[in-house]
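A single protein chain has been removed from this complex, and every other one stays in its place.
Residue numbering begins at 1 within each chain, and the chains themselves are lettered A, B and C in the order written.
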Amino acid sequence: MPTALYRFIFACLLLLPPGAYADDAGDFAAADNSRQAQLLESWAAQPTAERAALINDLQQGQISVDGQSKTLRLNNRLRGLIETAQASQQLLAPDPKLRLAAALQLQKSAKPAQLAFLGRQLAGETDSTAHSALSLALANLQLVDPDPAVRLAAVRLLGETGEPLARTRLETLLQDGVETDAKVRIAAETGLAQVKRKLLIGDLLGQAFSGLSLGSILLLAALGLAITFGLLGVINMAHGEMLMLGAYSTYCVQLLFQRFAPGAIEFYPLLALPVAFFVTACVGMLVERTIIRHLYGRPLETLLATWGISLILIQLVRVLFGAQNVEVANPAWLSGGLQVLPNLVLPYNRLVIIVFALAVVFLTWLLLNKTRLGLNVRAVTQNRNMAACCGVPTGRVDMLAFGLGSGIAGLGGVALSQVGNVGPDLGQGYIIDSFLVVVLGGVGQLAGTVYAAFGLGIANKILEPQIGAVLGKILILGLIILFIQKRPQGLFALKGRVID
Amino acid sequence: MKRRSLLKAFTLTASIAAMGMTWTVQAAETIKVGILHSLSGTMAISETSLKDMALMTIDEINAKGGVNGKLLEAVVVDPASNWPLFAEKGRQLLTQDKVAVVFGCWTSVSRKSVLPVFEELNGLLFYPVQYEGEEMSPNVFYTGAAPNQQAIPAVEYLMSEDGGSARRFVLLGTDYVYPRTTNKILRAFLHSKGVADKDIEEVYTPFGHSDYQTIVSNIKKFSAGGKTAVISTVNGDSNVPFYKELANQGLKATDVPVIAFSVGEEELRGIDTKPLVGNLAAWNYFESVHNPVNQKFVADWKAYAKAHNLPGADKAVTNDPMEATYVGIHMWAQAAEQAKSTDVDKVREAMAGQTFAAPSGYTLTMDKTNHHLHKPVMIGEIEDNGQFNVVWQTKEPIRAQPWSPYIPGNDKKPDYAVKSN
Amino acid sequence: MRITATAEFMLEPAFDPNKDAGSSRDAIGLGQAAGTGLNTRHGTILTLEDISVSFDGFKALNNLNLYIGVGELRCIIGPNGAGKTTMMDVITGKTRPSEGQAWFGETLDLQQMSEVQIAQSGIGRKFQKPTVFEALSVFENLELAQKTDKSVWASLRARLTGEQRDRIAEVLETIRLSTSARRPAGLLSHGQKQFLEIGMLLVQDPQLLLLDEPVAGMTDAETEFTAELFKSLAGKHSLMVVEHDMGFVGSIADHVTVLHQGSVLAQGSLAQVQADERVIEVYLGR
Partner (left out) sequence: MNQPLLLTATQKAGPAVTATVGGLVLLVLLALPLLSLLPADSPFQVSAYTLTLTGKILCYAIVALALDLVWGYAGLLSLGHGLFFALGGYAMGMYLMRQASGDELPAFMTFLSWTELPWYWTGTEHFWWAMCLVVLAPGLLALVFGFFAFRSRIKGVYFSIMTQALTFAGMLLFFRNETGFGGNNGFTNFRSILGFGITEPGTRAALFFATVMLLVASLFLGWRLARSKFGRVLTALRDAENRLMFCGYDPRGFKLFVWVLSAVLCGLAGALYVPQVGIINPGEMSPTNSIEAAVWVALGGRGTLIGPLLGAGVVNGMKSWFTVAFPEYWLFFLGALFIVVTLYLPKGVIGLLKKRGEQ
């Protein structure tokens, strides 16, 4: 295959008069997909400064052929090739950063045809990081070099990296009959071992992170419940819908920004937080005043009533916003991820959510333990009558506490809207998990809730790769049920004299 | 006291049951047609728009003077995403409302739930959604795609040079029958194309799964081993978290293209499409198709949505199941005209070989024997405007193979519809 | 028949082979009216030794030693938080002590038994706050409490025999609730509930009655009557009464134990303990 390609590309090069934009553009526009692919490959092998403009246009999918601009029908294959061509163009760029980026791109997608070109660039490369990156890109191609010495160097180089690709390349190299030179084989084996070790670390870290991330989401979903259920003893089945409302308020805020402040759209989540909190808190307080107020001390009744509320809220949202999901976009600073290791990317939205979750927990803790309101809440929840006698306005405290719980759920909703979809049934998916988290953590125990959430998240993520998502979830449920049998009071139970 | 109230209870139950009998209201000069789509519950998300589309189509037909000189009268019921309720409502439509035909169902389970009722009462159901096949009832006309009209061409495309000549495949789906069957067929097909089992990874998630971190990172790992494509039969709601995770973990369509069989324009309305650009979907129709029929179709729909101010009307879109509904209802009307009657058996006969110039730009034919439409297959690339750019399509409509040749034992199945009872 | 509660005595281990464990117990012994199926050879019906209970560090009971003789009527007094109720929880198996031993008679190790077993073996308890089955009638309350086979199957087939009815009627007389036998227990007054609960103990016919503040919320007349009732019970049954009302205590108790900070502070007749300046200090504070 390579040799044939070489010849072909040479043919192409001969055909090409040194490249005025127009001709290339013309050729490209005229060509069919496979011919376009060949052109791109040839250009990638022979980047010239003149062609930079054209390739940039190609990236946009718009080129101008004799005067008028023409939209191209690209497919993924062509896009890939354009990226490669683009990269090899950038190797010519004066800015070392660009060159580095290009080299990294080429590590993935360099074609054998570019061997010669890359070699030349490497020789001329001054910037050290770019140099090493480029040499690695080159090494990928040199694995098939006729000279064992070159191959050996290449293999050594690959061994240094933690690239998943390097692993497969080395593995293919080690297949029977591929690599004949003994020294290279040995080097490849040692290198492979190194790479595997590096990859393993990445995987483990990745698992841990996803566990934490899932935990933080569970935490945000359950925290509000820890207050309404844990402190007020209300089985708030409408809690999930509070999450949902929070997510929908995020959606509305986003719409408003699109309408009125498209410039600042990046920051709509920041405004969404207070809005969501306010909206859900109000709904919560309304519900508390109108319905739940009459049901304190009858937990099972609150369960039924709040379930009714949740049905109404769901259908209400369906009528208002339609049954379909609505679009909530991640702003730029929440999309993409942080490349920690070659095989470990930490998505920004998840990182932010973890931090956010902890922040919310901290604030809640402050609120409950360091403020008058918190004191009142704890007083009321421990002994309603006594608190009333001490002049604590129990009614208002209940209302505020419930509002607080709902508001926190609203904040959770904002976070959920950044990782999942926003639809009327959003809450239904979280309600059972949230309850399990709270019960597992021990009712009325903020700390317990935190531990339970992260515990569940991590356990889930350890199980999932082993036995699959479905069985994993079932198993977790089973384990929780068993655990509650063992410790009905949850992880953090207050012991005390049994009072009847 | 107890005994007294016991008696009351019975009185009540009976009286409710009695209501069943009192609902047979017969309008004079109209033909009743039933619409059996969930308007509440989990499936409302997909099915409500089909109900509206059906109503629009019926209006359209009535505007042209109805069928056999009679106007069509739609009877809408809500099975509330509750499968037994589908059977109950189906029976009600057929026996109480005496409808001539029913358009409805989305999920396979709902279809399977009503199927015995339609076969027992010899009713007529038009089913507008792509499904796993393995069924061919004389009382159902399937206007959605069978696997060979969607899945297999899609994979062929992925393996082609333009599709990126993928050599490894991740079959990712929600754990229920449609993905399972489709993936089973695909695996067999891939084997026939010389793809080894080690290059195929099958992954399933529970309904409403929302955490795709592990799965996406596994896909990444898997894709390091060679040119990989993901074939997603992930069910509606889970798609958003899946695609978001893909984008955030930096898997670009150019590296690992994802082709989805259940993501259409309607679903994209709920997704921020920027990160998805370049990912694929396989359908038999896309809103972006350029032809006069489709332009009118889309325009009519947008107008209808505005006129009846459906939620989100400003962003109203059409999609494949809607087109299938539209085509189905029109074909039924044509058949009824041709048969000069709405009698099920006569209509069934007339349906065979019925043709209709569909919005997809092709003239679709109802197969003479197997009750499935001949449909074209299109591969669309997601664009940032939530539309699809058709990058590949079949020259001709393809005949459906409801009994997939890739499933052992199907070769013995007859190629014409027979009652399963 | 008085004993002087010296520290050495209280700390004496229960089953020290080197000592004649009998002697000290005989000192407490009030006759040998042993209940059926319960071995009280040495005349002690309840033995608590070195019992300690701690809730998250706080020691509710601290090396508590206590002996109740067969047929004895013992009053437990002590300031709030002295551990009175906790002690009852320990005896009835509601709370498990972190260390120490609790014996019912000579043979039954209360720590090995579940609450239900303890109750069935003959320890009846009346709660601080009167708890009766509010939804059931007074009669039904007594019927449930009555001593009989209390297994599931039995209660499926249960029919009241003549003498069972008579017994219940009799108790209804004693607790003066005959007239309201058919009323739901929920409608009774506080005092009546107290009596009903006592009645439930009576029909249950336990050998040891634990009564937590039985006369709280009773009129003087009722209190007086209760005192009579308890006196009459003593001898047939062993009683352990926790009470704050000194008048009441004085009227019934031949023997009083003062608890303080989870262990026995003083023991003896009411007069003795009231004379004890440690007790005075505890009650009045410095």
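Please note the rule applied: contacts are C-beta pairs under 8 Å (C-beta built on N, C-alpha and C of every residue); 3 or more make two chains touch, one makes a residue touch a chain.
All values reported here derive from a predicted model rather than from experimental measurement.
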item	value
Touching partners, among the displayed chains, of the absent chain	A, B, C
Which of A:L256, A:L311 or A:A388 contacts the chain that the document leaves out	A:L311
Residue of A:A49, A:I432 or A:A447 in touch with the missing chain, whole complex considered	A:I432
Where the unshown chain meets chain A, residue by residue	235, 237, 291, 294-295, 299-305, 307-312, 314-316, 319, 432, 435-436, 439, 470-471, 473-474, 477-478, 480-482, 484-486, 488, 500
Residues of chain C in contact with the chain not shown	92, 94, 114-116, 119-120, 124-125, 127, 131-136, 140, 143-145, 147, 150-152, 155-158, 200, 204
Touching residues (missing chain, whole complex) on chain B	1-21, 23, 39-40, 76-80, 82-85, 87-89, 91-92, 95-96, 107-109, 112-113, 115-117, 120, 134, 175-177, 180-181, 184, 204, 206-207, 407, 409-410, 420-421
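Simple rule for what comes next: only the chains that are shown with their structure count from here on.
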item	value
Closest chain to the centre of mass proxy, which here is the mean CA position	A
Identity of the chain that, by mean CA position, is farthest from chain C	B
Whole-Å gap between the CA centroids of chain A and chain C	64
Approximate Å spacing (C-alpha centroids) for the pair chain A, chain B	30
Centroid spacing, where centroids are CA-atom means, of chain B and chain C in whole angstrom	74
Shared interface positions of chain C, touching two or more other chains	none
Numbers and ranges of chain B residues touching at least 2 other chains	none
Residues on chain B engaged by chain A in the complex (per definition of touch)	40, 42, 44-45, 48-49, 161-165, 175, 203-206, 208-211, 213-215, 217-218, 220-221, 224-226, 237, 239-241, 244-245, 247-250, 253-255, 257, 266-267, 269-272, 274-275, 278, 310-312, 381, 389, 391
Chain A residues within the chain B interface of the complex	33-34, 37, 73, 75-77, 79-80, 83, 108, 164-165, 167-168, 203, 206-207, 209-210, 213-214, 217, 315, 318-330, 335-337, 339, 343, 345, 347-350, 419-425, 428-429, 460-461, 464-465, 468-470, 473
